[in-house]
Structure formats: C-alpha cells, structure tokens
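All protein chains but one are shown in place.
Residue numbering begins at 1 within each chain, and the chains themselves are lettered A, B and C in the order written.
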Amino acid sequence: MDFTYDEEQVALREAVRGLLGRAYGDFENRRRAVADDPGYDAATWGRMAEMGLLALPFAEDDGGVGAGPVEVGVVAEEIGRVLAPEPYLAAVVLAGGLVAALGTDEQRAELVGGLASGELVPALAHAEPGSRWSAEATAVTAQQAGDTWTLDGVKEPVPFGASADVLLVTAALPGGGTGVFVVDPAADGVTRDGYRTPDGGRAARVHLESATGTPLGEAGVDRTAEVAAAHDATRVAAAQQAVGAMQVALETTAGYLKSREQFGVPLKTFQALTFRAADMYVALELARSLALWATMVHADPDATPEEKADAARRAWAQTSAAGRHVGQEAIQLHGGIAMTAEYSTGSYTAHLTALDHLLGDARHHLGLLALDVAGHGEVDPLR
Amino acid sequence: MDFTYDEEQVALREAVRGLLGRAYGDFENRRRAVADDPGYDAATWGRMAEMGLLALPFAEDDGGVGAGPVEVGVVAEEIGRVLAPEPYLAAVVLAGGLVAALGTDEQRAELVGGLASGELVPALAHAEPGSRWSAEATAVTAQQAGDTWTLDGVKEPVPFGASADVLLVTAALPGGGTGVFVVDPAADGVTRDGYRTPDGGRAARVHLESATGTPLGEAGVDRTAEVAAAHDATRVAAAQQAVGAMQVALETTAGYLKSREQFGVPLKTFQALTFRAADMYVALELARSLALWATMVHADPDATPEEKADAARRAWAQTSAAGRHVGQEAIQLHGGIAMTAEYSTGSYTAHLTALDHLLGDARHHLGLLALDVAGHGEVDPLR
Amino acid sequence: MRLHLTEEDAAFRAELREFFTTQVDEDIRTAVRDRAHLTQEQIVRSHRTLHAAGLAVPHWPAEWGGRDWSSLRRHLWHEEMQRACVPPPLAFNTSMIGPVIAQFGSQEQKERFLPATANLDIWWSQGFSEPNAGSDLASLRTSAVLDGDTWVVNGQKTWTTLGQYGDWIFTLVRTDPHVKKQAGISMLLIDMTSPGVEVRPIELIDGSHEVNEVWFTDVRVPSENLVGEVNSGWTQAKFLLGNERVGVAPVGATKRLLAQIKEWATTVTSPHGTLLDDPFVAARIAELENELSALELTALRVVAHSADGRPHPASSVLKLKGSELQQAVSELAIDVAGPGALASGADDETSDLPAWQRRGTPAYLNLRKASIYGGSNEVQRQIIAGTILGL
Partner (left out) sequence: MRLHLTEEDAAFRAELREFFTTQVDEDIRTAVRDRAHLTQEQIVRSHRTLHAAGLAVPHWPAEWGGRDWSSLRRHLWHEEMQRACVPPPLAFNTSMIGPVIAQFGSQEQKERFLPATANLDIWWSQGFSEPNAGSDLASLRTSAVLDGDTWVVNGQKTWTTLGQYGDWIFTLVRTDPHVKKQAGISMLLIDMTSPGVEVRPIELIDGSHEVNEVWFTDVRVPSENLVGEVNSGWTQAKFLLGNERVGVAPVGATKRLLAQIKEWATTVTSPHGTLLDDPFVAARIAELENELSALELTALRVVAHSADGRPHPASSVLKLKGSELQQAVSELAIDVAGPGALASGADDETSDLPAWQRRGTPAYLNLRKASIYGGSNEVQRQIIAGTILGL
C-alpha cells in the first residue's frame, strides 16, 4: 500500500497546477469565465486538450494516452483547487467514460478522439425530473422502427447540456433496461434550455420529441451497469476534486484568521475559531484518505465492479459530508466577507454543494451503505 | 401559557431543596448512601414521606395529597440536582402511578397508603431480558387456576427490585394482553438477585416460578395502555430530573472553568472551552422548555392519552439527547478529575445515561416519532 | 403553570390568523410560500395593509400607533404572520429606527418621521457596519464633522440590506475621534438623495443583490437630524440592538418551511415509497420538529420574562439555536430536492423541475448569513458564556 505519486504523476500535477493557476489563480478570472455562456473558458479547455488532459483516461487506440484514475484524480484535484469551471468531470469522466466503455470502434474514434483533441464536448443527459441518482432511465423512452431509434421525454438537469456538441441520452428500452443513444443536439425534435447552476456551472433541460438517436454500441442492450459505473468513476474523481476545493477553502480560511484583525487582535487569537479550523483539517484529511484509496481501487485491474461501486460510494459519502462541514465552516469563520460573490470562499462552498446534487449527498449514500452492513464483519480497506 | 410556578409550588421547591440539600449537599453523603444496600438512605426516604412528597400525585381518598405532575416535577428536578438516590421515580411515579390507575379500593388503600407513609416501597417488575422499552410483557406468563394466578419467567432489570417491599409484576395473560399482578417478594417461587446500576442505583433479576400473584384491579384485563401511561408519566418526571442534574453539572463545570488554573491562567481564558459551556446551556434550556411543557400537558385534565404519550416522547427524546451532550461535555471540560468517583460530575453523567436505559434513549424515541411525521403538518405545542 | 392560552389570547390569535390569511394579498403570500424574492412594491403593499389594520408597529408607544400588547401577544402576532406567509413589516422601520426615534428623538423628529416610518412612506436603511469592523462595531471610522449647522459626513458603510430601495439611512458616525471609541459616536439620519451618497450593490454567493455598500463623500446633513445628544450614539445603538426580544428566532417561518418540505418529500419517489417514507429523512424531520418545538417554547419562556423591557440574556439562545435550525432546515430542503437543486438558474419557462427544487440551493447559501449577521453565533456564545455562566 502506497499513497505517493510517482515522478510522472508529480510532473503532471505541477503542469496542471501551472496551467490552471495561470488561468484562474486570480479569482476574478474565474468569475469572468462563469459569467457568460458556455460558463467556462474555451481557450483554457483548448490548453487542457493540448496538454493531453482530456485524453488521459482513454486508450491510445481511441486517441487517448492510456493513463487511468490516478492521473484523472490528479487533474480533478487541481481543478478543485481553483474551481476551474471547465466540464472535465461531466465531459471527460462521465460522458467520455461511457463512450469508452460502450462505443463501437467508429464511435470511440469519433467521440473520444474529438473529446481528447478538444474539438467536441459531449454531455450525458441522464437525470430526469423526479429521478434521484438512479442509474436507470424511465421517463425518457426509446422506440425502434427498423434501424431507426427515436427518443421522447425530458432530461433535466443535464450538466453543460446546452453547449455540448453531442448528447449521450439514456432512455428506457422497449424491452426493458436502459439504453444509451448518441443524439445530435441540432437534430429535429431536440430542444435545449440552458441555465446556471448554484456554483456558476451550467445545466440544461433537454426536451426530446421523436428525436433520432444512434445506439451507443450494440443496439437494444441494457446499459444500466455501465451508466452506474461511469457515475461511480465520476464520484471518485469528484471526491478528489472536492478534496482540492476543501484544501484551498481551508487554506484561505486559515490565512484570513491570521491576517484579519478584530477587537484589536488577529482573529487567530480566538481559540474557538482556531479549534474549528483544526476540525476542518481533520475532516479534510479523512476524506482525502478515502478519496485516494477509492482512486487506487478504481485503478486496480483486478477490482470487481462491486468493489469499485463500494469504494466510490464510501469515498463520496465521506467527501460529501466533509464538503458540507468544510464549506459551511469556511464561511462562518470568515464572517460576512465570505457571503460575497467577489470573495472566493463562498464559491467553494457552492461548488461542494453542487457536486452533491450531481452525484448524491452523503445521507443518500450512507443510506445505501446501511442496507449492506449485515453483509460483512469488519470493513477492511487494506488489500 | 405560563411557565411560572405558583407560590405553593415555589414553597414546595424550597422545602424539597432544603431537605435534599441537607441530605446530599455534601456529595460524600451521596457516595456513602449508594455504597451499601438498599442503595439509598432510609432516613431521607422517611423524611420525604413526612414532608408528603411520596403522597403528592395520589388522590386524598387513597392517602395522597391530590397534587399532580407539576408538583412531582418540582420534586424530580430537586432530586436530579443532588442525585438523591431514593427511588422516587421507580416507586412513586412508576409503580405508584400504576397502582393508582389500576388498583381496587383495597389495593390503593394498602399500597398507595403504605407508599405515601413511607412504610412500603413498591417496585414495578416489567422489563424482560430481550425486551426494549415495550409496554407489553411476553416472557413472563400468567396462568389462572380458579381464583389463583401463578406467574413464571424472569423479569430483569427491575429497578430497586431486590429491596422492594412489594412487587408489581407484568405478565402475558392467557387470553392475550398484559396483566399486572401484585406479588409478595417473600412468597414461594420468587427469587431476587440485586446489583448496582452504573449510577449507583439498584436493580435486580426477579425469577418467578409458579409464584402466586394477585391481579392489580380487575383480573384478566389487558393493561398495556396503563403500563405505557405509567412509563410516559415517568418519562416526564425523569425529564425534569434530568434537567436538574444537567443544571448542576453545568454549574459545576462553569465553576471549575472559573477557578481552575492551567498554564498560569484560569481555564475560562480558553474560549474553545467557554463556547462549549455555552452550547451546554443551550441544550439544557431547550430541554427544560420541552420538559416543562410536557409536564403541563400531563397536568392538563383535557389532554388525551395520545397527547400525553406524544408529549412524554418529545420531552424525553430532547432531554435524553441533551443529557448525553451535557454529561459528556461536563467530563471533557473538567478533564481527568471528573473521571474519579470522588468528584461529583462523573456521577451526573452516569445517572443521565442510566435514565436512558430505564426509559429509552433519544434515538429510540426519535425513531418512533419519525414513523408519524407524515401524520401532521406543523407541530404546534401552543394550545 | 398553564398550558393553554387564555380565552382572550386564543381569540386574539384566531383573529390575527383570520386577518393574515384573508386580508394580505395572495400574490405576496404565494411568493413567500414559494421562496421567491419579493419585489419592493410587494413589501410596501404588504406593510401598508398591516399598518392600516394597526398591525405594523404594535410595539411602538401608543401615541405613535402602538397597541400596548403583552409580550405574549406580540409573540403570537409574529408567529401567526410567519405561519400565514405574510412578510413581517419592514424591520428597519418598525424594529430599528422607529423605536429609537420614539425613545430618543426630539418632538420635531417624532412628528416628522414616525408616521411616515410606520406607513413605510419612508424606506429606512441601516448604516452601522463598516468594512473593517465586523462584529467590532465600535471601531467604526465614518466621520461627521460639524461645519456651522451642518454635519459633513465621510466614510463607508457596508452590509446595508435592501439599501437600493432606501429613502433615508440611519447611521452611526464618529463625531469625536479623541475619546474612547464608544464615547465618540453619534446617530445621524441621512437623506439618501443627498449629494455625495452613493449606493453600490454587493453580489452575494447566491447571485442575489440584497446588500450594498453605501459611500459618503462630503455629505452635508443638517444638525437637526442628529438623534439625541452628540456623542450619545452608542446608547442608541445598544438600545436598537437590544430591542429585539420578539422574533429574534424565526421559529414560525422555519416550522412552516419544514412542513412544506414534508409535502414536497411526498412528491419524490424513493426506494421506500416517497422520500417522506425514507427512514433517514423522516428521522431528521422528527428531530428538527422536536428542536423547533423546544425553541418555540423557549421563546415563550423568554418572552414571559422580558416584561421589564430589557432583553433576557437567553435571547442569545434564541438567536443561536434559531439560526442553526433555520440553516438545518434549509439544508434539508436541498437534500430533499436532490438533483433538481442544481437548476438554480432556471425559471418556469426553461425548466420542468418544480420551483421549490430550483430555489433550494440559493436559499441555503443565502442563509449561511443567518449565523453571521445581527450578532454572529460566536458573539451569542460569548454573551451566554459571559453574562449567564459568568465565564
């Protein structure tokens, strides 16, 4: 068991930190980037592509660089540190991961290749009004007529759904199960309404009315398991993204306590505040440990889908709870200044909260873990 | 709505405080009293009888003084303040309350009269190994042969069961339901094994083997509701007892923070400690409010059994949770000294914990309240 | 000890309930229920409806529209208003500057300001906080220098809530820089249309614009607009800040939101049936309901003991626990909303998700302020530890 990055991974981290630091080290740049659609900076996205970041998890044959969850986690943590608004989780890990898992050779070449080069941003349209982090689609249905599949219903919220160049849409299959379809957003019957998410991100309602879709991979096969696996991979990367965000939220808070004076003394004179900062550190480090562990489980070629799902759930439950704690305390320990959009801290809190809504909050996942406590004795993370 | 005691109630409180202060104002006296069986001071019990405290809730016709839950609550709070070990809750509120509710004229005259005068201490043998704060008896069974009822099985833990002069034993009736029987502890087939509880109180195993019992009140009638009601009344009194205990635990802690020096300054210099004392105060005051409110509901002649049960559950859930919080923090804010039996604070924590085991902890009662949240809109305590 | 309201108080409560649920315009109550932002016009209209019925300033002196109610009745009034989704009358006018002018103002000031303040003909803003003061209010720097009959004001105030609608602003200004900091402060009333007054919006983390910076550059204020004696402002500030006994904890609104969350939860499916059947959600609701009952009853106890006009020190319990529960319930709302809580930027035209889901996160983020402003929860703990526990 070893928690340290190798030299290449350290070099990757430094490179990403450099790129994103230049882009968003000044928080005003981040505010500007999220102010207008598409909610991120296309030039930064392009530079991420040039650096190969968008190609990281994909096979070399598909245009990727054949790295894995560890490298993706490195990128995600750096994204979290500066709240880079680019749709890395949504496009690369979630949508890209599903294409890599299911797509035909041609689809992988086109979609993964386009994604890796920065030319094509995919989005996964999976959530439906009323659904709650389920891996199944029910409200959107797919109908087959000959070789043609048509989709009907509403997908919402779809992360970065309004600006995506291609949509992957999940739908209930006529014979049961959930299929995944590639949909051209410009096609007839597709209507998109985009809006902001609470953290300055973007989501959309995608309305499908007899919209044509191409099955991703073999037609008519239930893909619930693959949809779930893509979300689990996203939870693991999101956990590292949240760790990066919490780290900076804590550093900023500690810095404020050191520099800010009140009643004639620095705030750090008030032990009730510094002790709470210490508790934030504890929450962060515990979450970091589970996030790194889950990354290793996902990087392990021998890990079963069940083990990966369990690791993702555990890591995300811990990180999500820590994110609430750290996000809330970061604002409280600052006071009013952190309530303003101009100051960065509140945006970290908003982002940590938004990740919960994308992937399921701690209570949701603990509830699922609770169903299984009778099935094992001790939990042993050490393999 | 009025939370203030009237003059007579204030006078009662002062009188009880005087009596119990003389008995246990010096904590060493309490240690001595609980060191030997029966675990309390018979002389103090006698003085409580002389003052009429043991007669408070009972009808004048039965030898009581016709007061009610408010006066009982006054006594309970004072008991809590000094951790008086006398079996007031167990004998007067729980066992006595059941006799008053169910007993025939003769039984009430004998048992309530004896209790009120201090000559006879009853105990309710209801819990069974494996049961969990249920109002039903299942493991102990009652058999009828002619006019004779015999009881079989084990009751445990029975509060003050080894020293009680008379036992009230609940048992599953042949026709279903739970009956209550008066059992002479000296009778054939009754074996008692007493022991200490974690707070210096006493409990016992009562083994019944074809032991003769006299039905309390009419024979063969299901008394589950009355057993539940007696426990609910006990929860309300226990809530006020816990409030008294928490009050003193907090006062003692605050006093310690003021007087104790470390690193050359008083402990109260450390804001992280004083803020936690403030949180203890908040927990105490919120619990006090619900405890007093529940007492008023129980004192209200128009309140239904359901309303009384609900009020008891709410008050006790809040008080129990506050007791954990205050009890744990009282020790932590003191440090090692509060771990010793010689110092009072740890005993307050132990007593607050023991009350949980007698009456059900906060989680248990919140679980039951949770089953009912769909049944109402807002909770409105104001009548 | 008495559980029930007296017959008279019960009738009083019933009458208020009837009024609030029938006489205040439905569009306003709907907006409150749906957690929408109220327009300025709605706030004014609601306020005037209350005032016309004598329900905007009941706690003022009778001479200026007060009703001489018991503390209990004021509590009932406040709770019934929240329960009925009626926005309370504008606090800057009715709870803050009105009572101060009534207590400390000259007869001319009373006549000039109190009727207009009561009817919201003047919209008052608060100019107390400054950028570098935080909870340390007395360290304020905005200065007022006397020039003949006129005070010349320079400086900056911040966190001025709804200052964009303000006609007048009541300020604390430093009128003597040479004495101990509390001793050199005065309270000055400033017409916000005066030259040199500039209001700049502050965007909050939920994207809302509800607070502002207010800048004063050589603003000339007639000396008659100073309240009470020169350099007595700290007295008036303490009076104003300590004046809040009733309504310091938003129990009624929090209870109402919790009840709404239960309804919303029944519309979400879960593996257990609806989300209200989910044992974790139900347990969290049960716990919050119990805590809110305890808080409400504590408020009633505090109300009963503050008849002498001084705030009960336990008011700090209400503020502390009240804001914690308000935040906890707002957090439950987003957990129940689930993925729909991402759609904060959507409206009815662009989203199929219900409004309560979309509005949850901004409200949650916005309410982080509840434990910061009006005396942060750290200040409240300090008060409890110091004043009540003697620490």
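Convention: contacts are C-beta pairs under 8 Å (C-beta built on N, C-alpha and C of every residue); 3 or more make two chains touch, one makes a residue touch a chain.
Please read these numbers as outputs of a predicted model, since none were measured by experiment.
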{"item": "Visible contact partners (per top-of-document touch definition) of the missing chain", "value": "A, B, C"}
{"item": "Given B:D6, B:E50 or B:E342, the one touching the chain that is not displayed", "value": "B:E342"}
{"item": "Hidden-chain contact residue, picked from the options B:M1, B:A100, B:L273 or B:A299", "value": "B:L273"}
{"item": "Selected residue (touches chain absent from view) among A:L257, A:A309, A:A341 or A:L358", "value": "A:L257"}
{"item": "Chain B residues that touch the omitted chain in the full complex", "value": "127, 129-133, 154, 156-157, 159, 193-198, 203, 205, 260, 262-263, 270, 272-273, 324, 328, 331-332, 335-336, 338-342, 346-347, 349-350, 353-354, 356-358, 361, 363-364, 366-367"}
{"item": "Touch residues of chain A, complete complex, unshown partner", "value": "1-6, 9, 70, 250, 254, 257-258, 268, 271, 274-275, 277-279, 281-282, 285-290, 292-293, 295-297, 299-300, 314, 317-318, 366-367, 369-374, 377-379, 381-383"}
{"item": "Residue numbers in chain C that touch the chain omitted from display", "value": "279-280, 283"}
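Everything below uses one rule, namely that only the chains that are shown with their structure count from here on.
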{"item": "Central chain (distance from its CA mean to the mean of all protein CA atoms)", "value": "C"}
{"item": "Taking each chain's C-alpha mean as its centre, the one farthest from chain C", "value": "B"}
{"item": "Computed distance of Cα centres, chain C from chain B, in Å", "value": "42"}
{"item": "CA centroid of chain A to CA centroid of chain B, Å", "value": "53"}
{"item": "Junction residues of chain B - those touching two or more other chains", "value": "271, 274-275"}
{"item": "Sequence positions of chain C contacting 2 or more other chains", "value": "378, 381"}
